[in-house]
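Just below is one structure, and these are the notes that go with it.
Of the protein chains in this complex, one is absent; all others appear in place.
By letter and in written order, the chains are A and B; residue numbering begins at 1 in each of them.
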Amino acid sequence: MPFDDPAFWRAGAISTTVVMAIVLVMLTIDSLEAIAPGGSHVPPFTVVNRHIDYVHNAKLGRDMPVVGEDEPLFGKAVNSPEAEALIAQGKLVIQSRACIDCHTFMGNGAYYGPDLTKAWLDPAWEAWVAITGAESREEAMVRFLMAPDQYATWQRRMPNLGISRDEAVATVAYLKWLASIDTNGFPIHFGRIKVSE
Amino acid sequence: MSRSKNLAVKYLTAAVLLFGVMTLSGLMSAVYYINPDFLYGLLHFSVAKILHIDTMIIWLLMGFMGAVYWFLPDEFEREPTGILAAEILFWVFVVTVLVVAGIFTFVQWGPGTETTLWLFQQGRKYIEAPRWAAIGVALVMLVFAWNVVGTALRARRITGVMAVMSVNMAPLVLLYLIAFPKIDNMAVDLYWWWWLVHLWVEATWEILIGCIMALAMMQLLGTSRRIVEGWLYIEVSLVLGTGILGLGHHYFWIGTPDYWLGIGGFFSALEPLPLLGMVVHAVYDAGVHRMKTSNRPALYWTLAEAFGNFLGGGMFGFMITLPQLNLFAHGTQWTVSHGHFAFWGAYACGVLSVCYIALQERRRLVTVNGPGWVWAFVLLNGGLIGMVGSLLVAGMAQAFFERAIGGSTLDAFIAGQENPWFKLGMYSRFGFGLMFAAGYLVLVWNLLALGRREVAVVVQAMPAE
Partner (left out) sequence: MSPALFLLTSSLLGIMVLAAGAYALLYGAARFRRSRDLLIGAGLAYATVVLDAAGIVLATPLAPAWKLLIAASALGYFAIPPLTWRYLQYTHREEEVHL
């Protein structure tokens, strides 16, 4: 009986691990293609020049981001290298301030502050345009990021992290691009209240 | 005592001390939810949280290393290769951790430049440590891997347990390289980040703790090597068989193709099955020895490991792993509930078991028992279960009100956080956190005091008549 021979189970351990690892590698190659900017799920960085929306797709049965007409940030379109630079700078801000240790991105991070996946699309910014005296949503977001301690959303306040204007602009661009990623419907029915089926 | 065992005691001591830092920063993190003005402008939530989660990873890693350095000389019947390097790197590790903790606390953040990533803050969850520190940690782990693999090569013979551990070292160390790059694309960043986090805590760490527990079982219960090794291979098959593609349960919502919903959900749903086998094994071991052992706390912490792993990882994970449900629960306090229970059950209990095993030999104790460890055991486990239950209530409320009903906007988030059930969960979590902290203090006192006042019993042979 091989069952009490460790060599029998060792063969099983090796073969299982190898097979699973190979499958993972194959799926990784495919997934990396899909999530590269311009891939099937992730728009190119120049999407920051366009209108982004998030609507229910009846055929797929879930919410999908929709890229619409031209709507450049601050009224000024950026070319591909400029968009890349904005995204790179935005990610540097997000990492240098450890945003992921208060907030979540696509649900990953910390849960003290709200999820930022669709923050660009949050209806609350409408009110913030007036509160911050800004002319646009992106300007309101920039003013908020530069002085969150002055614009408390609630009793739980975001601290001032010394974010400069350039850094805030890059972060806003990053959040706009982030909102355009197809996350398979997360978060569900964003911006719409639903009590029952 | 061997140099490796002396080093093991240093690592286990450092681990227990960091466990205290983790507990303190955890309590602080809990206070912010109750009093949002707590230290505002001085030390914000993210700092407490970074300290809490990073010390968790480090204390467990140090615990594993301590356990391995403890068992290594007995397994190979020789001092490990490169022990001097390991002894030096222990201090490198400790100093690195202290300096980084200081940077996190007093510097906190820097401007959005590569320099900040190199010197102060990388801002990726669990791996926030600046790059210079990550280099230090990588070096420590490389030498650790060399201590294991190099000794095996020198000894020219290797046990099954050490073979599994040696092979496991490669992915353990290589995966840590993911802590270095700054990846602009968040989808790609998270894709690789999850290779590190999941393939550590739900794969290579599971194998490592499996090896450690195998060595512990041989010592605690005298189980034969043949049985323990056969079981270890079964565990490797089942854990990696479900866990490697179970990685997919982190790929539901990060922009990856939707085939991950099926693959991740399916393999992840299978993950409780091997854990159930471990529960049966634990019951068998407890029963066959009628709970008799010369080291009761070590045995009880091992049993806590089996049950905690099953409940925290298996049961709590199963509640939220199917994608249709994860859509609501993802990134809420429900996740926190599962995480606390799983880490505690799968790893912390095992490390504490090894602490008592090392203590017995170190202090030459015939038996290890007494009320102290029982109090620590009850307070820590009771506190943990209380915290986890509180977070479950809060998480269910958050998932229900913020996600399922509210539409996940800022207003929905606030509504969820203000919900009475959520707030009750936060107060309750803090209360049980205090209980857990009390348990930690009793544990430390017990580890320090155990055996110090034991009266040596001298047995004299009766003279022949």
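The definition used in the following text is that contacts are C-beta pairs under 8 Å (C-beta built on N, C-alpha and C of every residue); 3 or more make two chains touch, one makes a residue touch a chain.
These numbers were taken from a predicted model, which means no experiment stands behind them.
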Contacting the left-out chain in the complete assembly, out of B:A138, B:M319 or B:L424: B:M319
Hidden-chain contact residue, picked from the options B:A404, B:A437 or B:L450: B:A404
Option touching the unshown chain, where B:L117, B:I244 or B:A329 are the choices: B:A329
Touching residue (missing chain; options B:I88, B:L153, B:L276 or B:A449): B:L276
Positions on chain A where the hidden chain makes contact: 1, 3-4, 194-197
Touch list for chain B against the chain that is not drawn: 222-224, 226-227, 230-231, 262, 265-266, 269-270, 272-273, 276-277, 279-281, 283-284, 287-289, 307, 310-311, 314-316, 318-320, 322, 324-325, 328-329, 396, 399-400, 404-405
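Here, only the chains that are shown with their structure count from here on.
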Chain A and chain B, separation of their C-alpha mean positions in angstrom: 29
Chain B partner contacts - residues on chain A that touch it in the complex: 3-6, 8-10, 12-13, 16-17, 20-21, 23-24, 27-28, 30-32, 34-37, 40-42, 84, 87-89, 91-102, 104-112, 114-115, 118-119, 122-124, 149, 153-157, 159-162, 164, 167, 170, 178, 181-195
Chain A contact footprint on chain B (complex, rising order): 32-33, 36, 40-41, 44-46, 49-50, 109-114, 116-117, 120-125, 128, 160, 164, 182-191, 193, 226-227, 229-230, 232-234, 236-237, 240-241, 244-245, 247-248, 250-261, 263, 327-328, 330-333, 335-336, 398, 403-414, 417
